[in-house]
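Okay, so here's the structure we're looking at.
Apart from one protein chain that is not included, each protein chain of the complex appears where it belongs.
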Amino acid sequence: MSNSTHISPAAPPLAGVRPTPNRRSLSNLFQPEWAILPVLVVVIIAGAILNPAFLSSDNIYGVMQQASELGILTMGLTLVLIAGKFDLSLESTFGLAPMLGVYCFLDVSGGSLGLMSSPILALLAIFVSGALIGAFNGVLVIYLKFNAFIATLATLILLRGISLGVTRGQTLSELPPLLTAPGEASIGNVPLSFLIALGLLAMLTLFMSRHRIGRMLYAVGGNSQAARVAGIPVERVLMWVFIAAGVLAALAGLLQAGRIASIPSSLGQNLIFNAFAAAVLGGVSLNGGRGTMPGACGGVLLLVLIQDVLVLSQVPAYWINATTGGIILVALLISKLSGADKAA
Amino acid sequence: MSNSTHISPAAPPLAGVRPTPNRRSLSNLFQPEWAILPVLVVVIIAGAILNPAFLSSDNIYGVMQQASELGILTMGLTLVLIAGKFDLSLESTFGLAPMLGVYCFLDVSGGSLGLMSSPILALLAIFVSGALIGAFNGVLVIYLKFNAFIATLATLILLRGISLGVTRGQTLSELPPLLTAPGEASIGNVPLSFLIALGLLAMLTLFMSRHRIGRMLYAVGGNSQAARVAGIPVERVLMWVFIAAGVLAALAGLLQAGRIASIPSSLGQNLIFNAFAAAVLGGVSLNGGRGTMPGACGGVLLLVLIQDVLVLSQVPAYWINATTGGIILVALLISKLSGADKAA
Amino acid sequence: MIPATRPAVSSTSVNPLAAIVQIDRAVKRFGETVALNELSLTISRGESHGLVGRNGAGKSTLVSVLTGLRTIDSGKFLVNGAAPPVLSDRNAWREIVSCVYQHRTLVPDLSVAENLYLGRYQGKQTISWRALNQKASAELDSWNMPILPNAKVRDLGVGEAQMVEIARALSQGSRFVILDEPTAQLIASEIDQLILRVNELRKRGVTFLFISHHLEEIPQVCDTVTVLRNGRDVLHGDAQKITTTRIVSAMVGDEATGIALTASEHVTRPPLSSDMPVVLDAQIKAAACKDTFHLTLRAGEVVGLAGHSGSGTRHLALTLAGHNPRWAGQIQLKGEKVPRTWNPSTAVRTGISLLPEDRIKTGLVGGLSIEDNITLPSLKTFSRRVLIDRKARRKFAEANRTDLGIACHSVTQAVSELSGGNQQKVLLGSALSPNPAILILLHPTAGVDIASKATILDIVERRRRQGLAVILVSDEPEELAFCDRVQVWVRGEKVAERSGMNEQELVAAMEGFTLPSETS
Partner (left out) sequence: ADSTMKLGLSMPTLNTPFFTVLVDAATNEAKAAGGSVVQTTNANRDASQQVTDFRNLINAGANTILAGVVDRAAIKPALDFAKSKNVPVVIVDDEPSAGDAYAVVRADNVGMGARAAEALAGAITAKSGQVLNITGALTTTNGRNRKDGFNQEFKKKVAGVEVIEQTANWEGPASANVALTVLSGNPNIIGIYLATDTLYYDPVAAALKSRGRLVPIGQPGHIPVVAIDGGSGALKAIREGYLDATISQPVTDYAKCGVRYLAAALKGEAMKAGPTDHNSTVVKDGAYYVDELPSPIVTKQNVDDPNLWGNGR
């Protein structure tokens, strides 16, 4: 969007020369969440003061659940953003994929195709449809060369429409345990979904920093021309990014469906904005080529905590949205001052 | 939204390369709607076939009204986009500005500050608040150098929250004629709002193509650094763009409030997406520096007609949203093939 | 420049079997522009082939064809005697050729090391940063480049970045290497580095296609040379025997005589009459520079700021043009002190124009027409009451087109479609359009062919005669020869200020060798 590269002479052309400390490979991995950390700390302290229950296991449990759903969606989005693209439709994948899976392969109340009833197939179908939707977006953006914002906006509308059409507004409920477990089960006092999210975070962090494909993503996002001449199969890489993002969104949707033990036709609505806010708060650049998974997840945690604190501190219902917006702005400001958001 | 300004031999869609350069200055003005015209024609013919009522004066009247509201909003957005920025919060300005104006300076049912009651002041206040909101976004994006997408997303949430808080969700109704007239009055069989929109379109078209500030906008959007080197006060110009967009959004909101004779706290929700879709369909580039007002308005007309035709042609209600999304995709495809959308 | 120490490499005889590249009557069009026009060219194995031509001659286009980024519209194109791979098969192409493109192909946010080995992490899936960085710093040391392997490319200077690109191309171990204007942004010492390395590789039988506007480099590097004009190969010969004048006349065709005149003009320039008014009097204490910068500039005077990357010259120039909000000191323009809030728009309005060094990034609006770009700083003067007077504007643009000799088919053509040199001319036209009292030039003729170089300097010279004062920031002796007086800066210190320095003195001074400086 805004290319704010300045001709200002202040850009020290010699920054690369020996004297400068050897921080890069490290910083590349850790800087963003250092930048968001102060904000997180502030929110946590504030929360603890406003209402001691903030630190209660119940509350933390809830936070973990919400954080893992939004977190997984955001990781998917982050992949796309780092690769220099954009995907608004992930929120509809979040809702539609689980719905299609259940609708096609289960016989639950609320409606179904009634072909057969097989939880395993349903589970499979969920991820497959996630992948297919991702691929569809990929084709639009990569091969038909649509502007990613507008193309995925169109898909967003299309997919939301489909999920309305498929179930005619009904809520699918009474899901089999196999589908709800990932979202509702817990090991000790830790939600299973949280463990899943942590696992993914670890994997993706390594992948992005150490795996050659991961590095290719940064190259493609940073300068697709350079990547192309360097022999990186830009199109193919991007294709996989969209597919991966779709699958992650589907998983996130599955977790939420599990948590609320049902699939309303509005599942996931307006979630993508939170994902974007989280990613950017976590230092992911919307211009591509910059950002990290831990950073993005830091942003997720921040958002979830803010919402949580607001509810706990019983801000009057009418003003809660406004307050959220205000706080996000402040958070952006802080994380910018502390240098995370290089994007803007 | 990666924006590669440099020429590199391998980029087939080179930034700004036009296959037929000699038509450029002309095309600069007219090409986009030539490109969207075929699609428009198709839709109109389809509509007329599917349901003769499509061409009834009643229907056309309704289309004009909607088109002018969305159109004015979209013109505001287009200004911002051409200048290379981004503003999601325009939809909340659309709703909040009229609400504030009425709330502060009128005593209508639904709630009011009850200071005094003066329609003229209210009218003024509406535009002033539009301008102020625009300025606020401007400061965030231009001087605090936030990424426009994320900053205006935050303001969007904030402003929506405020409009909920101010009236505690109540709908302001029984507005004085001065405020409703622009949106509901009609001259002969043509809605006043449509004439207003046409006037603005003519003005802005001339402004963008013939006025020096207009040309500056294209430069700033195309390459802000070059603009700066050329002595254009980039920041100031951008500031005015955001303010103008805010005022236009406020006006659009006023028109819609007039049409529905009231101001619900949800006024304008999700409208910005239509505005974006319209602008891009009309050949406005999301990377800045390219697009025209007539093009954008062509896009608006297209969207409104699509909605209209779908209802008239008895597409099952549950599938209307999906169909809309699908058609937008197709329209994008066509307008791309016919060469309007260079953005992607 | 170092003396041409090029090893004798045998057999420049063109034996089609030994040919790496055979092109026959290739045509490449861009819209109405014919970039390659029935061009025929053969590059035989082991030779190093020079390619010269004016801006827009088609060199880079040819490169994009040779490296599989574009296909020719018609004609024959064989690689190693066989049909070339499909464009999408990048790896096959990388087997055949590695290239330094005229335009950056580095990823700004990745480290130097990663950029060096971009896309070739030697098969294994996970990357060991330590290994990568070690390999990189070895590579960098071999070029004795004082850069950290894990510095971000974003933070490098123009020259440093260019060297990284070159190092990458040459370290890929390809048998065929293309260098498109590799020296355009390099300083003398770096150029020597490059030439040495190229010649080493030639001994090992690597084939080169070497593109440059510095004709003196051709005999230092090449066996054979081909001259392009308007997409045609107009001259082909032995780089050692053929004379520069023949190359030049081939490049420019019939205009040759004209060039000779203009080019020589500024050298024999009548001394500046001392009664010219002082237009600029500046003392600047720049963050970049230890020494305070003093400059008194008379109308019609040309002062050079000589200095390599990191010298502070650019920083000073940008400050004068108002691009440095945190400046200290004072600037007097035509006797009046400029305000603290000294910014580009006030600078342009009060008569200081800047010609930035990176035209694509900071100079031109690629998507807009030549007309729009040229009149951008002076739109106000074309506004009648409210709207712009189109006719006047068009006339002005056309005048510039002929005046600057911009090669295009219409002033409504997008500048992004022009070749480097022509873009530079548009940029100059734009800088001059508000007709400023002072013009600040940053490396004005970098990457510009001789003829255009002459044209550009010629335009400036003409304006100078009408009283334009010029500040020329450069590290190219030929450019600096254009100046009445030169300040030499090294790492933020002024080491010399005098007129009439010869090339050797200048180069030495910029390299930081102190010489008896009696400041004039």
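All chains are identified by letter, namely A, B and C, in their written order; residue positions are counted from 1 within each chain.
The rule is short, and it goes like this: a contact is a pair of C-beta atoms (placed from the backbone, for glycine too) under 8 Å apart; a residue touches a chain by one contact, two chains touch by 3 or more.
For clarity, every value in this text was computed on a predicted model and none was experimentally measured.
**Student:** Would you list the chains present here that the left-out chain is in contact with?
**Tutor:** Across the whole assembly, the hidden chain touches A, B.
**Student:** Using the definition of touch stated at the top, determine which of A:62, A:119, A:176 or A:326 touches the missing chain.
**Tutor:** Answering carefully, the residue with contact to the hidden chain is A:62.
**Student:** For chain B, which residues touch the unseen chain?
**Tutor:** Where chain B meets the chain not shown: residues 51, 53-54, 56, 58-59, 62, 66, 69, 109-110, 164, 168-174, 184, 256, 259-262, 264-267, 269-270, 307-308, 311-312, 314, 316-318, 320-321.
**Student:** Which chain A residues would touch the chain omitted from the figure, given the whole complex?
**Tutor:** 51, 53-54, 56-59, 61-62, 65-66, 109-110, 164, 168-171, 173, 180, 184, 186, 191, 256, 259-262, 264-267, 269, 307-308, 311-312, 314, 316-318, 320
The rule is simple: only the chains that are shown with their structure count from here on.
**Student:** Which chain pair shows the largest tally of C-beta contacts?
**Tutor:** Ranked by contacting C-beta pairs, first place goes to A-B.
**Student:** Determine, using the mean of C-alpha atoms as each chain's centre, which chain is farthest from chain A.
**Tutor:** C
**Student:** So, what's the distance in Å between the C-alpha centres of chain C and chain A?
**Tutor:** Comparing mean C-alpha positions, chain C is 44 Å from chain A.
**Student:** Which whole number of Å gives the spacing of the CA centres of chain A and chain B?
**Tutor:** Taking the average C-alpha coordinate of chain A and of chain B, the gap between them is 29 Å.
**Student:** Which parts of chain C, given as residue numbers and ranges, touch two or more other chains?
**Tutor:** 69, 101, 104-105, 323, 356, 361-362
**Student:** Two or more other chains in contact with one residue: find those residues in chain A.
**Tutor:** As it turns out, chain A has residues touching two or more other chains at 5, 7, 223, 225, 228-229.
**Student:** Within their complex, state which residues of chain B touch chain C.
**Tutor:** 5-10, 14-25, 28, 206, 210-212, 215-216, 218-219, 222-223, 225-233, 289-290
**Student:** Help me check something: in the complex, which residues belonging to chain C touch chain A?
**Tutor:** Touching chain A: residues 67, 69, 90-91, 93-94, 99, 101, 104-112, 114-115, 118-121, 124-127, 129, 133, 146-148, 150-153, 155-158, 160, 286-288, 309-310, 314-315, 318-319, 323-326, 356, 361-362 of chain C.
**Student:** Give the list of chain A residues in touch with chain B in this complex.
**Tutor:** Residues of chain A touching chain B: 1-7, 84-86, 140-141, 144-151, 153-162, 164-165, 168-169, 221, 223-225, 228-229, 273, 276-277, 280, 285-288, 318-326, 328-329, 332-333, 336, 341, 343-344.
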